[in-house]
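Removed: one protein chain of the complex. Kept in place: all other protein chains.
Let's look at chain A:
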Amino acid sequence: MRTRNLELTVGAFILAGLLALAVLAVKISGLSPSSAGATYSVHAYFDNVAGLTPKAKVTMSGVTIGQVTAIEFDKTRYSARVDMDINRKINTLPADSTASILTAGLLGEKYLGISVGGDDEVLADGSEIYDTQSALVLEELIGRFLLNTVSKEE
């Protein structure tokens, strides 16, 4: 009986440890196999991606529909190429949709927002979003504002 109790407590201990791993995976890191399901890839060129990072969200109407997979500098176009994966279920995005880099809150993380266009053709795997809007850089904004006030005074 003594060994049986010992076995029971050790078994419960190991079970608790494995359960903790499951909690860490599902509840805390939000790991779910379905989220990494079928996607298609599109890319876009931006003049300035300041602050956008791989794994950033791609959203539409505030709903996450994909994520940024890679950001690199294109040396022939002198602009930044952003690759993103979009959920295959969202397959009706018009080809002239706009991708803009937005900020969550005042100091929050950068993410990509897609606003819908009017084209009949839809984005498919490997296609490019031509209409893009770069990240808002605070210094440029302040610079422009200062320039405006100075020129008004004159």
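The working rule: contacts are C-beta pairs under 8 Å (C-beta built on N, C-alpha and C of every residue); 3 or more make two chains touch, one makes a residue touch a chain; residues count from 1.
By our rule, contacts and distances are computed from a predicted model.
Look at the chain that isn't drawn here: its UniProt entry, checked against "Heme exporter protein B", "Unannotated protein", "Intermembrane phospholipid transport system permease protein MlaE" or "cysteine desulfurase", names it "Intermembrane phospholipid transport system permease protein MlaE". Although one chain is hidden here, its contacts on chain A can still be listed: residues 3, 6-7, 9-10, 13-14, 16-18, 20-21, 23-25, 27-31, 105, 107.
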